[in-house]
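Supplied in structure tokens, the structure appears directly below.
For this view, one protein chain was removed and the others were kept in their places.
== chain A ==
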Amino acid sequence: MGGLQKKKYESGSVTNYVSRNKARKKLSLSLADFRRLCILKGIYPHEPKHKKKVNKGSTAPRTFYLLKDIRFLLHEPIVGKFREYKIFVRKLRKAYGKAEWSGVQRMKENKPAYKLDHIIKERYPTFIDAVRDVDDALSMSFLFSTFARTGKCHVQTIQLCRRLSVEWMNYIIASRSLRKVFLSIKGIYYQAEVLGQTITWIIPYQFAHDHPTDVDYRVMATFTELYTTLLGFVNFRLYQTLNLVYPPKLDGQGEFSLKSECEEDYALESESYSEKLSALSASLARTVPLVEDEEAELDLFPAEGVSDRQLSYIRMCCTLCRCFGGQVSWDKSLCIGSTYDETDETITHHIVDRPTIDKQYINRYYIQPQWVYDCVNGKILLPVEEYFLGVTLPPHLSPFVEESEGDYVPPEKLKLQALQRGEKPQAEDDDEEEEEDDDDDDEDDQSEDEDEANLAEMEEKRAQGKSLSVKVTPGKVKPENRMRAEQEEKAEEKRLAIMMMKKKEKYLYDKIMFGKKRHVREANKLAAKRKAHDDSNKADKKKKKKKC
């Protein structure tokens, strides 16, 4: 009866999982190829619930894949391409070794290549699925486009990433779908709403270049391969929805104005077109011509700068402004694609990053770049006074934070909300505030004094026995506020109910209310702290003023 006995680890969850090396051998691929395949196809390792069972009694940590997933991988046509490539490399190396140069050339021309289109179609069967997953793709694409073209990773990949990111930004501008921007120390977070989906992505600052050594570049390159393909198809479809030509072309009317003389200083002729496109300053050509609306609210003009940083800022500012209907240009000396000159009269706002600027035109506002971002987040044009040159900027708040009831809300946000509701902005200058405070105090004192004075008078009169000049006058009908009455009634009822509760229930109720009010109490505490901080600041400023 030996053979009919059930042996351990032959059935159950063990049969569902397979270790990584076994999976690799089943597919007869090298480890690097196996990892690449898993990344491209979207096959992830799983952690089994009962590791000891699956690992056949040992608890050594191993990577497990589902057996069905690996069986599914066997049907993939790219696996054949990987194997072909391996053989190609072997043959090429032999030809090099034997110095058969014609053979080498022939083989190089017939290098095996694969396409990922069918994988994208399989993983994202509908367009909306693809749009949902495009955050990761965007971040990776933007990241790779900031890499230096040294050859560590394929230069072609970097170029493709750049092209795709520029196309995406152009789409966002054309569709006006940008909602939130956040400048953080890590990078810039953007959020846009595309076809009903909220998409968040991050762009690194272009001047942050430290390549960490503990990142696996091959893995990242494989992800980029997949994501660039996805992003390309998504871009195509998005451009289709807006009736724009893909690959994007600049609008015919604008092209003449873009031809500047200093084109050749910046880029080769072949690249100058793509540079102009990436300048994001011109509108794109459409398949169906649009009637131009008179929408341009503001014209912005970022000021001169010298370094590469400025270029990236300008691009960012440009996208933001054009997203909301403005027109942007910049100094000719920086980059091609500037639509109008610095001395143009119709410029309303001039963005400057330096502390001072030489020439100042009267009919423009000179502001710091944070104004643009705060306007975008607040969805209104904020008052420009706080953002003038040399002024300490208000803090840049994160639009991604949503405060629930009772949480601490920074006063800047409160002000913003007030502005959004249309209330008049309160004067921000310290002097004015101080004056106001003083006025208030004086007024209060005055009113108090008046009351006291009145009372004193009345007392005197009574003492003197004179009849008070108080008369009985017909009463005035106070219009009854129905809403207020209802609210009062409800409050009364609540109070009665609370009084009628039993001791136990009352105890519970008190506990709950205590917990609820904790939030409010903390918020009040923070607000008080902030007030104290501000007051101390004001006091310092006052002292400084008095000294000077």
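As a working rule, a residue touches a chain if its C-beta (ideal position, glycine included) is under 8 Å from a C-beta of that chain, and two chains touch if they have at least 3 such contacts; residues count from 1.
Following the convention adopted for this analysis, contacts and distances are computed from a predicted model.
Enquirer: Which listed name, "Acyl-coenzyme A thioesterase 4-like", "Protein YIPF", "28S ribosomal protein S14, mitochondrial" or "Ribosome biogenesis protein NOP53", is the one UniProt assigns to the chain that has been left out?
Expert: "Ribosome biogenesis protein NOP53"
Enquirer: Out of A:246, A:365 or A:388, which is the one that touches the chain we can't see?
Expert: Within the whole complex, the residue contacting the unshown chain is A:246.
Enquirer: Pick from A:114, A:365 or A:388: which residue touches the chain that isn't shown?
Expert: Of these options, the touching residue for the absent chain is A:114.
Enquirer: In the full complex, which of A:15, A:30, A:105 or A:536 touches the chain missing from this view?
Expert: Missing-chain contact among the listed residues: A:105.
Enquirer: From the list A:177, A:348 or A:370, pick the residue that touches the absent chain.
Expert: A:370
Enquirer: Mind listing the chain A residues that contact the chain we can't see here?
Expert: Contact residues on chain A toward the absent chain are 35, 39, 42-47, 60-63, 68-69, 72, 75, 77, 102, 105-106, 109-110, 112-118, 120-123, 126-127, 130, 133, 135-136, 139-140, 143, 154, 156-157, 159-160, 162-163, 182-187, 189, 200-202, 204-205, 207-208, 210-212, 214-216, 219-220, 223, 225, 228-229, 232-233, 235-237, 240, 246-247, 305, 309, 313, 353-355, 368-370, 393, 395-398, 400-401, 408, 410, 412, 526, 529-530, 533.
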